[in-house]
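I'd like to ask some things about the structure below.
Heads up, one of the protein chains got dropped from this complex, but the rest are sitting where they should.
As written, the chains take the letters A and B, and residue 1 is the first residue of each chain.
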Amino acid sequence: MFKPFIGSAAAGGTKWFLRDVFGIGVILSFACVGFVLFPNNLSLLTRIVGIALLVLSLDLITGHCGVATLGQSAVFGAGAYLAGIAAVRWGINDPLLMIAFGAIGGAIVAALSGVIILRGHGLTQLVLSIAIAQMLQQIANKASAYTGGSDGLAGIDPLPIFGLFVINLWGRATYALAIVLVVLVFIFLRILTRSPFGMLCRGIKDDPVRARAMGASVRGTLLKAYVISGAVAGMGGALTAISTQVVGLDSLSFQLSAQSLVMLVLGGAGTLYGALIGAVSFVLFEDFVSAANPFHWLTIVGALLVAVVLFAPKGLYGEAVALADRMKRDRL
Amino acid sequence: MTALLQVEKLRKSFGGLAVTQDVSITMAAGERVALIGPNGAGKTTFVDLVTGHLRPDSGRLLLCGVDVTKLSPTERVKLRLGRSFQVTRLFLSMTAREHLGLSVMQRCGTAGRMYGHYQDNSQVTEEIDQLLGLLGLNLVADQKVAEIAYGQQRLLEIALALALKPKVLLLDEPAAGVPQNDTQRISAALAALPSDLAVMMIDHDMDLVFRFATRVVVLAAGAIIFDGSPAEVTKDQRVREAYLGSYAHDHNGS
Partner (left out) sequence: MVQTFFSIAVDAFAFGMVLFVITIGMSMTMGLMRVVNLAHGAFAMIGGYVASYAIQALDFGYATALLIAICTTIVVAIPIERLLYRRIYRAPELTQVLMTIGITFCIIGIANYIAGPTLKIIPLPEFLRGPVDLGFRSIAAYKLSAIAIGGGVAIALWFLIERTAFGVYIRATVDNAAMAGSLGVNAKLIYAASFAIAVGLAALGGIVGAQMMPIEPYYALRYMVMFLVVVSIGGAGSIRGALVACLLLGAIDTTGRFFVPEYGEFFSYLAVVVLVSLFPNGLLARAA
């Protein structure tokens, strides 16, 4: 269902290791550049990282496994709320623990909703994912004793990381935490997608009947992938909670789900790098443009989406890689 | 010789139409059975029933003595029932090597491993190379499946079925849509199949059938009308009627 958006396929051997080390180097250098260019706006950059984690999680479940979802905000918000509730209601203020809670929240919601969502295919799956996310948003709205309802959950006051790095308005410690987190998650996802499990997921995306004929459990494999993606998104939510110190209903919104899908497609699905590129470029662009007029922003996003679908289905990263491959082949 | 596959009085109807009527077959290790019959005879339906993609209305299926009638296709695969598809169903975005590797690992139970690379295990890579060599796919092993020739895709189908180390193998029209030159390759691959494997092949290519089979079963309108040696099948009156209809009586002779 997702064939036109696949990036480069997995290649065996040790070349990939060097390529990825280089890739992580690029990520880290961008992180440093960001630190230098926006020293007063690190909270924006941290927000980008939180969203990047969401888009990475979407890349795993949609880009690699072919599960259609417009409800990924459910696991993102679940992580954000659980981390926030842990901090505000249960007194667990250590940022690393909060991130752990985020992962747990996302994973639990993914496990429960995955059982339902994975029963459907295509349009049905999409509708189920949307409905479940909306249900969760309604629950968050009603359970205001825990979540603060429509006012949101405020008063998140994280302790210093490791007791040393204070989290304050400058946001330096938070930013460092964000970068470390996203690099670790990225490495983890890279290992996962290279592994036999990752291959199996890609196979299931290509042809679930063949996967079943091979003796593989399609539902079981997808559920595992879904839970992992839930944990990743949940960590993104928790990071956002730590950074903005508030959790609102918009972290469970349909808009967030739709936007994350747009970011994934923009950057290029199935490549992990595309997810990062999509998230960064989209949020930076949004910050730049939408300050002017939110509706112009919507039109631009719409036009961008149409353009990408028609002319660059592999996304920015995917098309760049394809171009590089073509140039290499022409030179040989 | 123990029977590896026992089909007992399998019956299946769709609405009022009986597509499988009291079909009983037994296959022993090493047998090479060709299942032939006119179009619409119910051959693929039969294979679907045996592999579990269809549920029979009545009858029993035993695999190496185990009753598998109620088991799902995945469970039957785990009990060593292999099948290739009439219409190629492959992971188009993978290379042949990766595809085979995944099948081998699935059989070994390590396909769910979340770290490392499929080529880490030398046992796996050896097996992959063996299968690639057996089916002459070495040259295209590292190309994406979507980009290799159709005939080679059919060979990959067979390789995938073999990767699961089946005891009983069902090949649904392995040569369908394959150009003449490549059928030689398929014939050679079939000849090189493990000798203790029980293989049933459906095909319309009579050359292939007669080169391959030690036993021919003819299915017509859902029922078996002949089960015997290849030499006898062309002379059998019922078979001639099934294929030639009224013309069977006009032309006599072998």
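FYI, a contact is a pair of C-beta atoms (placed from the backbone, for glycine too) under 8 Å apart; a residue touches a chain by one contact, two chains touch by 3 or more.
Note that this is a predicted model, so its numbers are computed, not measured.
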Ask   = What are the shown chains that the omitted chain is in contact with?
value = A
Request  = Kindly state which of the options A:A111, A:M135, A:L159 or A:L223 is in contact with the chain not pictured.
outcome  = A:M135
Key: Option from A:R19, A:R89 or A:H296 whose C-beta touches the chain left out   = A:H296
Ask   = Of the residues listed, A:I92, A:A111, A:L126 or A:L284, which one is in contact with the missing chain?
value = A:L126
Query = Looking at the whole complex, which of A:I161, A:L200, A:V218 or A:V265 touches the chain that is not displayed?
reply = A:V265
Inquiry  = Just checking the interface: what residues of chain A touch the absent partner chain?
reply    = 1-5, 62, 68, 70, 116, 119-124, 126-128, 130-132, 134-135, 138-139, 141-142, 254, 258, 261-262, 265, 295-306, 308-310, 313
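Definition applied: only the chains that are shown with their structure count from here on.
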Chain A contact footprint on chain B (complex, rising order) = 73-74, 77-78, 83, 85, 89-95, 97-99, 101-103, 105-107, 110-119, 144, 160, 164
Query = For chain A, which residues count as touching chain B in their complex?
reply = 3, 6, 9-10, 12-13, 191-192, 194-200, 202-203, 206-207, 209-210, 212-217, 221, 224
